[in-house]
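Accompanying notes for the structure given below.
For subunit A:
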Amino acid sequence: MARTQALPIQIATGDPRPIGRQIVDAVRMRIATGELRPGAQLPSVRGLAQQLTINPNTVAKAYAELTAEGWLESRQGLGLYVAEPRQRLSATERDRRMDEAIQSFVHEVVALDYPPERAMARLDKALTVLAKKTA
Partner candidate 1 sequence: MRDLLKAEWQRYRTWVLLYALAHLLVLAFFMRIADLGQQPLNVRRLFGAGYLVTGLLLGLHQMGTWRRPNQWLNLLHRPVAPRRIALALFAAGGLALLVAVVLPLFLAVAWQAFGSARIVDLRHVLLPIGAEWVALCAYFVGVYGMLADRHYSASALVLLLWIVLARASGPAALAVQAVATAIAFAMAMVAFRPDLGAPPRSVLATCLVAVPLQVAVYTLILVAGFVVEMGWIMLGTHPGNMPVPPAGGVTEIVRLSPRDRMLAGLKDATSPEAPLWREQVALSEVRTLERAVAPTTHRQDMSNGSPMAFDDSDARIQWTFSHDRMRYEGTSVVTGLHVGELGVGANDAPFPAVATPAPNLGHPEKSDTIIVAGNTLYRYIASTKRIVPRLALPAGEHLLTTSAIGGSVAVLGDRALYFYDSRHLLNGDMPAPRQRLAIPGHNGDLGTIEVVELVDGYLISFAFTAQAHDMRGASPFQSVWRVDDQGHTTLVATRTLMADYPPVYRYRAWWPSPAIHALREASVGLFATDDPQDDNDTPPIPSSVRTLAFMLMGASFLVGLWLASRRTMSVRTRLAWAFVCGIVGVPAVACLWLMLPAAEPEPGPRTEPAHA
Partner candidate 2 sequence: MNDDPVIRTVGLCKRYGGKLAIDHLDLEIARGSIHAIVGANGAGKSTLFRILLGFLPASSGEAFILGRDCRSLTPADRERIGFVNEEHTLPGWMSVDAVTAMQRRQYRHWNQDAFDETIGHYNVIGTQKVSQLSRGERAGFNLALTLAQQPELLVFDEPTLGLDVVAKRAFLETLLYSNATRNCTVVYCSHQMEEIERVADNLIIMERGALRNMSPPDDFRSRVAHWVADIPFRGPDLRLVPGLLEAQRLDGLYHYLVLDQGEAFADFLHACGARDIHHLPVSLDRAVNGFLAKHHATPRAA
């Protein structure tokens, strides 16, 4: 049984994203990058709320969303744990998000004036690292 793992995330007030959204994004990112491995226990609602000085209801809502999306799973009376990876999105939603991500990547890269081959090579390298971590 894994011990509660620290969740070193930051939230910012005044951000266009609501605090709950920021928590969801941060947890998803950490799971995706392998910082949070399946089976790791998350901080309690109250604990995380206190860590971030926010209303516990906000954390509860964020956790509920993550659970509903399948990123976390609740174990009766024990708390929340990172779930085993599985496909959590519909095919169309995946496609849409992929398009979005590529769009914003391309926008950024165009400005840097790299030749496409170099950009592709760098991207390939980054994705390989990600693949290793999640493996």
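The criterion applied here is as follows: contacts are C-beta pairs under 8 Å (C-beta built on N, C-alpha and C of every residue); 3 or more make two chains touch, one makes a residue touch a chain; residues count from 1.
How were these picked? Simply put, all candidates are chains of the complex that A comes from, given by their letters.
Remember, it's a predicted structure, so these values are computed and weren't measured experimentally.
This complex pairs subunit A in touch with one listed candidate out of 1 or 2: 2. Residues of subunit A that touch candidate 2 in their complex: 13-20, 46, 49-50, 52-58.
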